[in-house]
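Apart from one protein chain that is not included, each protein chain of the complex appears where it belongs.
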Amino acid sequence: MSELLQFLFSGVTVGAVYALVALGFTIIYNASDVVNFAQGEFVMLGGMATVFAHAAGLPLPLAALVAIVGTAAVGVALNRLAIEPARGAPVVSLIIITIGASIFIRGAAQLVFDKQIHTFPAFSGDDPIRILGATILPQSLWVIAGAVLVFVALWLFFTRTLLGRAVLATSNNRLAAQLVGINTNFVMTLSFALSAGIGALAGVLVTPITLTSYDVGLTLALKGFAAAMLGGMGNPKGALAGGLLLGLLEAMTAGYLSSQYKDAAAFVVILAVLFLMPQGLFGRKSTDRV
Amino acid sequence: EIKIGATLSATGPASFLGDPEAKTLEMLVEEVNAAGGINGEMLELVMYDDGGDPNKARTFATRLVEDDEVAAIIGGTTTGTTMSIIPVAEDAEIPFISLAGAVDIIDPVKAWVFKTPHTDRMACQKIFEDMQKRGVTKIGMISGTDGFGASMQAQCKGVVGDYGIEIVADETYDPKDADMTPQLTNIKNTAGIQAVLNPGFGQGPSIVTRNYKQLAVGLPLYQSHGVASKGFIDLAGVEAAEGVRLPAAALLVADILPDSDPQKAVVTAYRDGFEKKTGTPVSTFGGHAYDAFMILKGALEKAGGEPAAIRDAIEGTTGYVGTGGIVNMTAEDHLGLDLTAFKMLEIKNGDWTIVE
Amino acid sequence: MSLLDIKGLGITFGGLRAVNEVSFSVNPGEIVSVIGPNGAGKTTLFNMISGVYLPGAGQVVLNGEDVTGMRPDLLARRGMSRTFQNLQIFQSMTVLENAISGYHLQERGPVLADLLGLPSSRRRSKAAEEGARALLARVGLERAAEREAGNLSYGALKRLEIARALALNPKVLLLDEPAAGCNAVETEEIDHLIAEVAKSGVAILLVEHDMKMVMRISSHIVVLDHGEKIAEGDPATVSRDPAVIAAYLGTEAENADG
Amino acid sequence: MKLTPKTATLLVLAALVAITPFFFPSGYYYRVGALIFVNGLAVTGIVILTGYAGQVSLGHAGFAGIGGYACALAPVHLGLHPALAVVLGAVMSAALAWLVGRPILRLKGYYLGVASLGMGILISMVLNNERWLTRGPDGIDVPDLGLRGVLKDWGLNLSNGEFWYFFSGIVMILGAWAALNLHQSPTGRALRALHGSEIAARTVGVDVSRLKLQAFVISAVYASVSGSLLALQNKFITPDVAGFMHSIEMVTMAVLGGAGSVLGAIFGAGILTLLPQVLTVFAEYEQMVLGLVMMLVMIFLREGLLPSILRKLRGTGE
């Protein structure tokens, strides 16, 4: 019983990390159909920048803020300098640009920062909270709360605001979006800023748990991508559910079956889900008719 | 002018190891040249970053041999990259000193291949020796699935019987995993367990150590030489790291070595030089590169720039005092270290202490 | 027995009965038009007949065989071919290649032969290409043959779809608004083309809002409204049906050919 | 005879393979050339799958892994000649592709991407974890192909580097030849048609799922043979060949060069193989420059290097 609970805690913690990354994917995807492979680097930048700002003497909250704003600026720059000039390019080309960007950012990070592994203190200490014989760290609660909060914000943005609709409209039909007066460049800039900011926030929240270094981005992006696809790309609900599910799957497999093949189990489940629901759990079917 | 080549994993998953190695080599070549070179000849270091990719490592090794025409190669940060460089060095008959851990590199002995780090098998032996002393007979093991962790896991399983110890729980984790509590919970719940061993490098062991404390497992925890850097204690947290034991080279504990220790002078000098030059704390990995370079330097001094002569001179290294221990190579032993080269360390109050 | 028998076909989309209990049949050489207001279910009916949607009820019988819900490629083998209301062009292929694709069933062969570029493979391609060029000439696109299809104007693409559909040498041809985007003169050309095809013994099912054309070439008209068949008969009868006028033609219909 | 794009491409490739060695200052260049050809072969498979049929795979390195490990294991465990091991690897890859392809090729776009990614990761995980068979992450030795010795007996004495350069070059040209045959063939047209519109392809009689599966299997064979060649050439293989990064690399090479054209994709393979070698002069800036180059190519030559350049020369389109 306490064992199950412990696996559950582990799964939810890790799942919330994945969910945060997956949520970051949502906005850029919704604006442009592009899965931004540099999303993981945003997470890395959030963590690393906080570490270095903190080390430079800023109090932790301020350091985190600087990191988030700075990363958002990197996101905007990425859009302005690389995505916007390639306007009209096929989606695959844009994806390759984001891959190039992730290599570039990683390369820059190892120069600007360093190649060491870093962390900073957990926000509310390291004393585990004990529940029915299982334990969870306070930082995990921060991560979970962060994931839920970002989810709610995004969900409201996309369903309740006209700007959110404009973002969806931009990816759905860029030509038509311009014809109805949407400044699609601004929408893209905004999306990159938000996605990068969310990524950085994720980095800030998870670093005390996962630690960080210039190259953590890739794995996080990969897991976040898988989570987002499991839930259905573009839907905040899917990102949250996919992330948590993936985390739980890994924890349960590691706990009950085999730690060696826990990632395998996760992917097998993803394959099974996609077999039954080709759009993921919450993905919407394309409604184009012939 | 003598050209020496290096292909290291300064970036990629093993950059943690490769980076200090690269910095060490650069520093040493500078020093040697500043001091007038070797027998009056300047050294030129041709260094490539293979990113931890064995295929790239092989290409760079080919490049070093065929295009740059170096006299010897240092490198192969990981076992995988090392193994793919070996055929190149053997074919071209160029001496090659590896910085990777696995015992397979020099066992069986290959004419042109040497290495400086202790083997993972030795680390296992050192750890089990210590466990045996403490009366431990049943342990749990949690290893990283990267090359380092997997290789050491296999080696430990191979020698554990010699010490009357049984591995009753055997778990793994991915090097980039964020949480290992499920695996540790299973280990904790395994009946009769008396200690836990964690072969791995990078961030994994830090997270294992934190989770270990979170779950209040309360048994002795052994880490491997893969975490032998000051950073480990910071990352795991002083509290969580308290009491953790691991085998490591003298380098880590330069300050607390008795003055009588022959390594003291060497390791203190290297550490001070490295930390002054790079501003980052020294690690044993940089030490491997230091030893490799110094052995090569010794050989060059003796033999000049001819590869075959260099090879013979390396093989003839005796009594070299390095960061990893005292090296005595022979035709049958291209490592030249024994178990005494390892110190068993324990973390107390956020610092290393020597057990014994 | 007719060539194509539609029996009580129906489908619902989340509660909406898009098509309900529709039956009719088409004979070789006949042009049967399906008309009705926007959203009446004409395209949906086509989609069911051609295997794009799985019908919720009823049967499609082709040449005596029940082909309800059969995959489109299997239907194609049985002689069914169609065009689309929402253009489905192979955009990045040339116009000629689009037309050749219509010959897929004739030209396909073992992959290995294609990979190795065996003479048999080249022979098949060549035959298809000749046919395709002739067809392009028939729809007036011969001069655009080497252009990338995506670069054509809307009306040209409509005609390209017809050419591709004809390439299958179909027994049953379904045309969904073939004249949309064409002016009166261009429509007339298409008109002739369709009539010609029908004369060669093909059963044609046509959806079109250009009443002039429909009245001119249909042998039989089926009128749908809200998914139901509300009238049926020859052009003259249907165009006088008050229900059809009210739902579809409107008062101006009479003098539409003004 | 008129110079068709196919013969032109083959001539360019043959000329490249045959003539460039005259300019090689050292044996190392043969090694780089051989790597380009090995990658070029894998990427030609991607052209068939992605460029022609429009299906994305992020797991093709898995097949390269199968091909590579077949060469490491089959000679030792089954006593097969390494050359037959290449065939065995290809057959196994094809069989796996056929099995896995059925369910996953129903998926579209990114969903297919993630499913194939999962497949690739499963393969690399097996290679990593089943130490008893594969010896785990540190890799395993691969026996010699032995063909060089045979050639020597026939009086053709090539260095190891030269042998692999020409051998891989010839295999790549064969692969390109087949892919080009396919392009203008009925099957190739059907593949490109389903790329354009699945529905329309179906209605002209294309058995879409079967064709996708064929493309998947063919491209898996390309990847597998490429993995075999790499393993045989290196005489050593690690699970990295099957890794996610290698899959991404294949797709990137194809897109960078121009996924729709064989020559373009091989061009992309060349660039991405050469870049890390050239960029070593940038030392620690290497990664940044690599990323930058990728971005710049895609920004200014958005359809990929070769097609964009050709288009600019011809002056059509935007």
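Letters are used for the chains, namely A, B, C and D, taken in the order the chains are written, and counting of residues starts over at 1 for each.
Basically, a contact is a pair of C-beta atoms (placed from the backbone, for glycine too) under 8 Å apart; a residue touches a chain by one contact, two chains touch by 3 or more.
By definition in this document, contacts and distances are computed from a predicted model.
Asks: Per UniProt, what's the omitted chain called: "Cytochrome c oxidase subunit 4", "Amino acid/amide ABC transporter ATP-binding protein 2 (HAAT family)", "ABC transmembrane type-1 domain-containing protein" or "Molybdopterin synthase sulfur carrier subunit"?
Replies: For the chain missing from the view, the UniProt record says "Amino acid/amide ABC transporter ATP-binding protein 2 (HAAT family)".
Asks: With respect to the chain omitted from the figure, which of C:161, C:177 or C:232 is a touching residue?
Replies: Here the residue in touch with the unshown chain is C:177.
Asks: With the full complex in mind, choose from C:37, C:117 or C:235 the residue touching the hidden chain.
Replies: Hidden-chain contact among the options goes to C:37.
Asks: Who touches the missing chain here, A:63, A:134 or A:182?
Replies: Candidates A:63, A:134 or A:182; residue touching the omitted chain: A:182.
Asks: Name every residue on chain A in touch with the hidden partner chain.
Replies: Within chain A, the residues touching the omitted chain are 162, 165-166, 168-169, 172-173, 175-184, 284, 286-289.
Asks: Could you please point out the chain C residues that touch the chain left off the display?
Replies: Missing-chain contacts on chain C: residues 13, 36-40, 42-44, 85-87, 151-156, 159, 177, 180-188, 209, 211, 247-250, 252-253, 256, 258.
In the analysis below, only the chains that are shown with their structure count from here on.
Asks: Looking at mean CA positions, which chain is nearest the middle of everything shown?
Replies: Minimum centroid-to-centroid distance belongs to D.
Asks: If you average the Cα atoms of chain C and of chain D to get two centres, how far apart are those centres in Å?
Replies: Inter-chain centre distance comes to 42 Å.
Asks: In angstrom, rounded to a whole number, how far apart do the mean CA points of chain A and chain D lie?
Replies: 31
Asks: If you average the CA atoms of chain B and of chain C, how many Å lie between those two points?
Replies: Computed value for the inter-centroid distance: 73 Å.
Asks: Check each residue of chain A and list the ones that touch at least two other chains.
Replies: In chain A, the residues touching two or more other chains are 110, 260, 263, 290.
Asks: Counting only residues that touch at least 2 other chains, which ones in chain D make the list?
Replies: 129, 199-200, 284, 286-287
Asks: Quick one: which chain pairs are touching?
Replies: All chain pairs meeting the touch criterion are A-B, A-C, A-D, B-D, C-D.
Asks: State the interface residues of chain C toward chain D in the complex, per the touch definition above.
Replies: Residue list for chain C touching chain D: 50-52, 71-73, 75-77, 81-82, 84, 88-93, 97, 100-102, 104-105, 107-109, 111, 113-117, 121-122, 124-125, 128, 148, 151, 164-165, 167-168.
Asks: Per the contact definition, I'd like the list of chain D residues that touch chain A in the complex.
Replies: 56, 103-104, 106-108, 110-111, 113-115, 117-119, 121-122, 125, 129, 199-200, 244, 248, 252, 255-256, 259, 284-295, 298-299, 302-304, 318
Asks: Quick one: in the complex, what on chain D touches chain B?
Replies: The touching residues are 25-29, 31-32, 35, 128-129, 131, 136-139, 141, 160-161, 230, 234-236, 238, 240-241, 276-277, 280, 284, 286-287.
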